[in-house]
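A single protein chain has been omitted from the complex, and every remaining protein chain is retained in its original position.
Residue numbering begins at 1 within each chain, and the chains themselves are lettered A, B, C and D in the order written.
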Amino acid sequence: MVKRWDDVLEMALGHTGVVLVSLAAAAIIAITLGLLSWNKSFFASSSLALAGIFLTIPALALLAFMIPIFGLGWVPTVVALSVYSLLPILRNTIVGLRSVPKQLMEAARGMGMSKSQVLFQIQMPLAWPLILSGLRVSAQLIVGVATIAAYVAGPGFGTYIFRGLASLGSVNALNFAIIGTVGVVILALAIDGLFALVAKMGLFRSNHV
Amino acid sequence: MKKEVAAAAVAAASHKRPSRFRGNKLQWELPAISIAMLAALSIFHISRGTPDSIETVVLNWNYVGEALWSHLWLSVSAAVIAAAIAIPVGVFLTRANSKWAMTGALTVANIGQATPVIGVLVILALILGIGPGTAIIALVAFSFLPVLRNTLVGLQGVDPTLIQAARGMGMRKSQILFAIELPLAAQKIISGFRTALVFSIGAATLATFINAGGLGEAIVIGLKLNRISILLTGAVLVSALVLILDWLVGILEVAMTPRGLD
Amino acid sequence: MSNVSSPPTVSAQSNPQATAEGAPVPTRASLRKEASVGARIVFDKVSKKYSGQAESAVNEFSLVIEPGEFIVFVGPSGCGKTTTMKMVNRIIEPTSGIITIDGTDIRDLDENKLRRKIGYVIQQIGLFPHMTIAENIAIVPKLLGWSKERIADRVVELLELVELDPTEYAKRYPKELSGGQQQRVGVARALAADPPVMLMDEPFGATDPITREKLQDEFLALQSRIKKTIIFVTHDFEEAIKLGDKIVILGPRTNIEQFDTPAHILAAPANDYVAEFIGSGLNLKHLALLEVADTELGPVGAAAKDAASVGIDATLRDALDAVISGDGLPILVLDENEQPTASISIEDIAKRLGAEIEAMETEEGVK
Amino acid sequence: MSNVSSPPTVSAQSNPQATAEGAPVPTRASLRKEASVGARIVFDKVSKKYSGQAESAVNEFSLVIEPGEFIVFVGPSGCGKTTTMKMVNRIIEPTSGIITIDGTDIRDLDENKLRRKIGYVIQQIGLFPHMTIAENIAIVPKLLGWSKERIADRVVELLELVELDPTEYAKRYPKELSGGQQQRVGVARALAADPPVMLMDEPFGATDPITREKLQDEFLALQSRIKKTIIFVTHDFEEAIKLGDKIVILGPRTNIEQFDTPAHILAAPANDYVAEFIGSGLNLKHLALLEVADTELGPVGAAAKDAASVGIDATLRDALDAVISGDGLPILVLDENEQPTASISIEDIAKRLGAEIEAMETEEGVK
Partner (left out) sequence: AETNTGTGELAGLTGVVGSKEFTEQLVLGNIATIALNNAGADVSYQDLAGSTNARAALMGDEIIGYYEYTGTAWLVYLENDAPITGADAQYAAVSEADLATNDVVWLEGGQFNNTYAFAMNSEKAAELGVKTLSDVAALPAADQSYCIEAEFSARPDGWPGLASTYGLDTNNVSNLDTGAIYQITADGGTCNFGEVFITDGRVAALDLTILTDDKEFFPVYQGAFTLKSSTLAAYPAIATVLDPISVALTDSVLQMLNAQVDIDGEDPEDVARMWLQDNGLIS
């Protein structure tokens, strides 16, 4: 097995990369969508519906559909992971923005803040803990889902996991599956730790309610 | 006399209140979209003419009905069980005030979320045997985190002056929890549950790999045998299930939201 | 307008400075314990320092409150009044010092049982937004397991007490009420289970003068029936005079500047700070505590026939108001049947006040 | 205590009832528009009915507020004061009726530009919990693009204005402040960008008398420099008298009971409701508006050598307070150099008040 450590390192880096890139893309899309739609009932529930439907499309189907468009490798993986991770962020953004106390909204509007200023300076910071919670759920979700990169020759631990699962019963199968799975788990925890760290550093200061 | 007044107050006040479902609270677009999707699917099937021998295996009411039912059953019970565990755990963690408990529980939940469902399913099947029970365990692990996290944030976000007021009235911790904190955090917790439900419906497509039924079988057959009609049937039904269940929970949420908060 | 004087049951506190300096001293008041349902509350060198602040918000605060006393805290904003109150029902734990209720250290009491015996009107009102007004008020009675009918009756009774029409407001939610209406619901909620002790943090701050006066009168009537121990914070000195058996005038960091009956404080403010706090018209305020009936009056003839008049049960403040509304000459005093029975002049008023102040000063001197 | 009388620039409103009845009438005040930076606010039959309520909270409310006027709303809790204010800056849209500012229907104005010109102190304070005190105050200046230094200076200036030490409080979060401190931050925040119009909903309700008086004086000083148009809600009638150019006394559903200058209202309450609202000691309150300097005084010799004294710039209320602290006989009046210059007796005070009331009544009659 030892000669495979290089593989493992490469997989770990690839896995982390693909997750972070996808998460960043998803966060930008979902938060933007949330900011645009939180007070428009139809728009909000339609985008939530869409984000929910994405989550039900089996990875295999989604990727088979994307290979002709995006080819193999990082691109289809990132696209797939991004659409999978929209829902938790989007839903929490919408709910978070909606649950800001009424008297604070009134105070803010009374000061002549435009809708967008109220949104960015008051609602966003107050909704931030919930949005962050969505982000962290999404991060964990796609660390796991990123194994599907194996379907399209993308990076990450998926190759090992799928190879292991497909050959269960043969000698190395469990090793493959375990290395892959443990890798995913360690990565997941590391990424969540990263969130905790960033939150502590104050970049994502949570509100002082 | 006093009682009459009180009774009158109830009667007088309750009839003039406008429906809590006014505005777009019913979110009719959700069932509307799903009906539109199902209609499109039907038209697709009707216009395609006679199915081939592979299609006939799946595309019959018996098969679809059973798959739909088992999918519904699996995913809903998994989401409900996840919530039934995650909410109390969340409550406990916000009380325990222990960094270790918090880190520990979140680590477990993170692992549950991050481990690929298919892997958990197959490995659990080898250990516990195959079937719906095993599938539900895997699905619960998978849909646990969103409920837990939102429960934590929801409870931590309750206005501290209200908790102080409640404490000042001599409410026991449990009473404050049930009468004040949980209702006020409900929207955020339910939002987590709705996410969990979608997770669980989506992941239940994999239950077929351990003989636990669901619409996943149609999807796998459609995919592996390249039969678009079967694939679409499975996928559209799963999506419709997501929309309709999410809609129902949404209705429940509006119905449960205390009027003072809407 | 009700006529208020220091309730007769209130015994003058033996040198209040002594308690302020920390050692709780036995007082005469403890002898009449059986007569009251309130509780005795003792603060003994209680301090609270908020983490992250340089100075303690409450600093070695000592005070003895006798059962059934209505104590008013006045003091500059930020001096620690709210903090002190919250330590009584253990919303906040003191950094040091001891608080006892009826001799028991409150730390030895069950938190929740303690709190159910203490009605608490919180400064931020703090109504529960997800409960109707009726539900908000019913919380403690429900906790205590009252029957449905009893609770319903009580809610109606309390809403009427705080001048809110039950048919209109019982089923509303807090956000559908005006600020002052919400505040009154807060008071009703704290009163719900008739607790022997009340902590009231600026409970009438947002109510209009007419309603406020009604509420004050209701409170005094209530208090004369069931003597609760009440700690009451207000920024309205006239309210303090009207309601308090004793007033605690606090300086920064809950330093006790003066702790005495309203009459004593008005007669002899302990220092400039207290005088400034009372504000202008010290004597005029004092007159509100004195009654025409207790004053040496002149004969009916001393007043002109068409002079203004004042009831015999009115306060001297009202009498003075009537005097200046004429030309400054004596006015008529009417008895219960609205018949002239005597006259009152500015000199009569001034003399009575002078005598009162002198009496207070001698009393101080004796102690 | 500062000495306040109706500011000379305030013209008596031609029959206020006329405006109350709906038709905005041109007034003399509009002639001095160029002198003021405030804005003219006109309510024309404005109503607001909350959905689900049987009756409208604000009912056909009409009022003309001239530029630079300081208008105080007083009225029972729940009568619609807050609702009326919120319609001015369009937090709430009226069910019917029109509000204009400087002649323009506010619905035709850009909401946000409108609001930035209107400082708003909300009743529930509403500080943003995620921002420090300094950040809370800096919001509007930031919106207006002020430079960093200018904002920092302004924050310090405002914190000092509201009696909070900037070094201590600027970096704190709202939850780390007492109730009264939070309220003062709310006032500072509304003043930040020096808006020409201010809506102040019980802004000093939770502050102690000393601080409150300082704030009131600051406000009057500010107002005499830059004349803002201010709508101010209070439940403290003395505050209303002290601050208001005019007072609007409201009944249920914002029915205007009386709209006039403090002096007029005190001299001639329009009806029993108004009298009750003013409370006891009507004449005594009125004296607070009159000055010793404007009164016909007696010779120095009329007072005893050792009689009490009062400054010439004091109010008659203070003078009366001094009179009764003696024996009711005349007291000395001191000039700026603390030298006796005249004497004042109860008759002098009563006469001056009588003359004042008569003058007001004639004025009323003429109109």
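Annotations for the structure displayed:
Basically, a residue touches a chain if its C-beta (ideal position, glycine included) is under 8 Å from a C-beta of that chain, and two chains touch if they have at least 3 such contacts.
On a predicted model such as this, the values are computed, not experimentally measured, just so you know.
The missing chain, though absent from the view, touches A, B when the full complex is examined.
Within the full complex, the residue among B:36, B:84, B:225 or B:256 touching the omitted chain is B:225. Contact with the chain that does not appear here is found for just one residue of B:65, B:88, B:104 or B:129, B:129.
From the options A:33, A:49, A:126 or A:150, the residue with contact to the chain not on display is A:150. Set against the missing chain, the residues A:16, A:159 or A:181 yield one that touches it, A:159.
Listed for chain B, the residues touching the missing chain in the whole complex are 52-54, 57-58, 118, 121-122, 125-126, 129-130, 208-211, 216-217, 220-221, 223-227, 230. Against the chain not shown here, chain A presents residues 60, 63-64, 67-68, 71-72, 148, 150-153, 158-159, 162-163, 165-173.
We take it that only the chains that are shown with their structure count from here on.
Work out the mean CA point of chain C and of chain D, and you get 28 Å between them. Distance between chain A and chain C, defined via averaged C-alpha coordinates, is recorded as 59 Å. Of all residues in chain A, those that touch two or more other chains are 209. Chain C has residues 124, 175 in contact with two or more other chains.
Note for the complex: chain D touches chain C at residues 1, 50, 52-53, 74-79, 81-82, 123-124, 176-181, 183-184, 201-202, 205-213, 235-237, 276-277, 279-284, 287, 315, 317-318, 320-329, 345-351, 353-354.
By the touch rule above, chain B contacts chain A in their complex via residues 23-25, 27, 29-30, 33, 106-107, 110-111, 113-119, 122-123, 126, 145-146, 149-150, 152-154, 156-157, 159-160, 187-188, 191-192, 194-195, 198-199, 201-202, 205-206, 216, 219-220, 223, 231, 235, 238-239, 241-243, 246, 250. Put simply, chain A touches chain D in their complex at residues 103-104, 106-114, 117, 121-122, 125-126, 205, 207-209.
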